[in-house]
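Only one protein chain is missing from this complex, and each of the others stays in its spot.
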Amino acid sequence: MIYNIPYIAVVCLILVGLYALIFKRNLIKMIIGVTLIESGVNLFLITLGYRKGSIAPIYTNSPGGIMALPVPQALTLTSIVIGVAVLALMLSLVIHIYRHYGTLDVKKVGRLKE
Amino acid sequence: MNIPNYAPALIVAVPLLGAFLTPLIGRINDKLRNIFVILILGINSIIVGLLAYNIFTKSTTGSPKIWTYVFGGKQEVTSPVVRIMFEVDAMSIFMAIIASILLFVVVIYSWAFMKENTGLDKYYTLILLLASGMLGMMLTGDMFNFFVFLEITSISSAALVAFWTHKGESVEAGFKYILVSTIGALFVLFAIAILYGQYDALNIAVLSNAIQYTFLDKVALILLIAALAMKAGLVPLHMWLPDSYSRAPATVTVALVGATLASLYGVLRIVFTLYGNTLEVITKQIEFLNADILVSNMIGWFVIVLAICSIIVGVMMALRQTDFKRLIAFAAVAEIGYMFLGIGTKLASVGFDTTNSIIHAEYGITALEGGIFHIINDALDVGLLFLVAGAIYYTTKNWSLNEMGGLARNMKYTTIFFAIGLLAVAGMPPFNGFASKLMIYESTFQLNPILAIVAILCSILILATFVKVFHSAFMGPALPKFKDVKEVPKSMLFAMGIIACIIIFIGLFPNIMLENIVRPAAEALTNNAQYLKMVIGVI
Amino acid sequence: MSEMSKIVRTITAVTFPFAMIYGLYVIAHGHLTPGGGFQGGAIVASACAMIMVAFGSKWTLDKIKEKRLSVLESVGAVAFIGLAFLGLIFGGVFFSNFIAGDDIASPLFDNAALGMSDINTAGVLPLMNFAVGLKVIVGLFAIVLVMAYATSSYKEVKK
Partner (left out) sequence: MNFFTIETGNGFWTPIVWIVAIIIAFLIMYTLRTFGKKTYNKDNEQVKSFLSGNPEYTKEQMHIKASNLYWGFTKSMNGFYKILKKMHTGNASDYVLWFVIILAIFLLVEVI
């Protein structure tokens, strides 16, 4: 049971992120929602590679024993790098939106409709 | 050096190298930079062409070819589980041809269209990054790689959508686009993680061979299809599409059409290759119908319903728009519906015969061929229309159709190109849109006549929509405010001319296209056993 | 962003080299220990961001030209892709590790007891880490700098 806690946390993080995206009206809070979903997915990837009592996958001077799977960690790192780029782009767009519209309310920002 | 052997890597690497060299060259001279970018994409198109020639000319045994390329190691594949591989079959290279045509046209068109903007170094860098992301999505054989290229595509295209930062609406459209595509991409990554956790593999062929269709696989399939359909712009997930298409520069919009179609390719790859072995084998009992139904039928009908929704909503919304580019964008939503209709019909056409064994109806293959054929036709037609819209923006500095009129008097060639695009996108014979739409109509008619009737009616409404545009923008009395309007520069005309020529060529010789390129692509998708055999040696 | 108090500035000036060296260490040991170009680059970039917070974005922009940052970023990226292309030319495969295995035994680092006397233990990997590190340092710092400048100039316009 105790090893299922990370998976429960993953689902919670993703649901909280979706909640923030759908019900929060501030654009910055929506971006926080996106990062929450991202951390949930990253946590899921990391958890997949972990085994009970495993050590970090460094071969040099390793004490032996089972190691955590390094592939999900590499995947997570890539996903984090992408996440940084997305976050930077989103925030800079929000700065521009605030300059033009003078508001961060998602309902007032939605001028393109129909 | 034997170029086709290295082509899969070069197709992605050459634009990437070009992207990072562009700002360095841009410091020397602007013209030099433009020539450099055109050269890079030209070289890339030639490499794509070489690879395509090698793939489409069948080997001596007559079996379709699949090109594999392993990064950073020896070419002999011993265990594809831990390698990053590119697996290029006829379908991938078919999409790559479309993408390279669109991108090449875009950079030629940009020469004059974007001339008055500042920060063009970054613009060209992003265009080239978008190119490498799109082509990577199409050629990769690794699920995680697919996610990475998806994100590269969405980041660079969102930055391009918001390129005119002095316009509030452009920035808003860019924000919406990056929000939606990030959510989609994150759910794609989640699905990939589910698959990886179960089968310990990321390679598409290995996964396809191992997949069992457990409950988690179902969840992964749903996440993948929904997320990629959102990126492809299927109703009701299409709302970002008119926003970002209409407020981006016209060149960017044409490149975005390619990016959207790359997501569509993702749907095809996942449904027919990744889950190709399982969807048609597993049946399920429906209690109240008291019948066995194939899983692929369920997904097929779901896709068909959404596709019909896209066609109707896209057309009806397009009919009442007064914004030139927004109108074309809604028509593009409808066109995407036609492609999904073909795909859905193929999935729904699998059934049982009297001895209770699974059979593939022949019209299913026709539907898939029509859908795939429609991908290239839609890319060219909608691309041409967007370029015309850009040309009109270039001269009138306006997007609203209410402000236009009588432009045909001053812009003869643009008018001709618009007429070609209009007839082609509405599926009027003898242009290319008709051939593919006819295949879709005929095959869906055999599945369910109502679907075909709706599709034909909406195609007529598309014609009505564009006739409205033609009248209000090009016809009518010569307005005094457009007295001094001149024809657009030659580079823009040349770019539009390239697409128009290809449209007419495909329209007049549809069978050349169908026999040599579309049919192998459809065969590569449906013949999953061949794919597995060629990539990992499993029969 | 305006500059902060003298205490903050002094502390920043003292801690900056340590953060910098730690980040560069993470980059240089990327192929041996956890970390690598991106992680080390992020550490160095955050050290630079610390400078910017303490001394103000105006001051930092006076010292560093934004154009130069973008050129350095392109150089990092070109170096990375160029190394991959060199792998294609010398190793026969894109991204292949074409200088791995050719051990350059160095008398300077002759630490034979640990069995790690070779400089070249990972071929192109450290070089790629350097390229990525350069790109990440410059790229992240440029993002932070531009954002800080954009938001601060907005406030001044409002006033």
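Letters are used for the chains, namely A, B and C, taken in the order the chains are written, and counting of residues starts over at 1 for each.
To be clear about the criterion, a contact is a pair of C-beta atoms (placed from the backbone, for glycine too) under 8 Å apart; a residue touches a chain by one contact, two chains touch by 3 or more.
Bear in mind that the values here come from a model prediction, so they are computed numbers and not experimental data.
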Omitted chain - touching chains that are shown: A, B
Looking beyond the chains shown, say which of A:L13, A:M30, A:L45 or A:V81 touches the absent one. A:M30
Touching the absent chain in the whole complex: find that residue among B:N277, B:N377 or B:S472. B:S472
Residues of subunit B (touch criterion as defined above) contacting the omitted chain: 175-176, 179-180, 183-184, 215, 218-219, 221-223, 225-227, 229-230, 236-237, 239-240, 243, 295, 298-299, 302, 306, 313, 316-317, 319-320, 322, 362-363, 366, 370, 401-402, 404-406, 429-430, 434-435, 438-439, 442-443, 446, 464, 468-469, 471-473, 476-480, 507-512, 514-515
Listed in rising order, the subunit A residues that touch the chain left out are 18, 21-25, 30, 106-107, 109-114
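By our rule, only the chains that are shown with their structure count from here on.
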If I rank A-B and B-C by number of C-beta contact pairs, which comes first? A-B
Report the inter-centroid distance (CA atoms only) between subunit A and subunit C in whole Å. 24
Please report how many Å separate the Cα centroid of subunit A from that of subunit B, as a whole number. 28
So the centre of each chain is just the mean of its C-alpha atoms; given that, what is the distance between subunit B and subunit C in Å? 37
Subunit C, residues touching no fewer than two other chains: none
Sites on subunit B touched by subunit A in the complex: 82, 144, 147-148, 151, 155, 158-159, 162, 165, 167-169, 171-176, 178-179, 182-183, 186, 189-190, 193, 196-197, 242-243, 246-247, 317
In the complex, go through subunit A and note every residue touching subunit B. 14, 21, 27, 30, 34, 37-38, 41, 44-45, 48, 71-72, 75, 78-79, 82, 85-86, 89-90, 93-94, 96-97, 100-101, 109-112, 114
In the complex with subunit B, residue positions of subunit C that touch it: 70-71, 74-75, 77-78, 81-82, 84-85, 87-88, 92-97
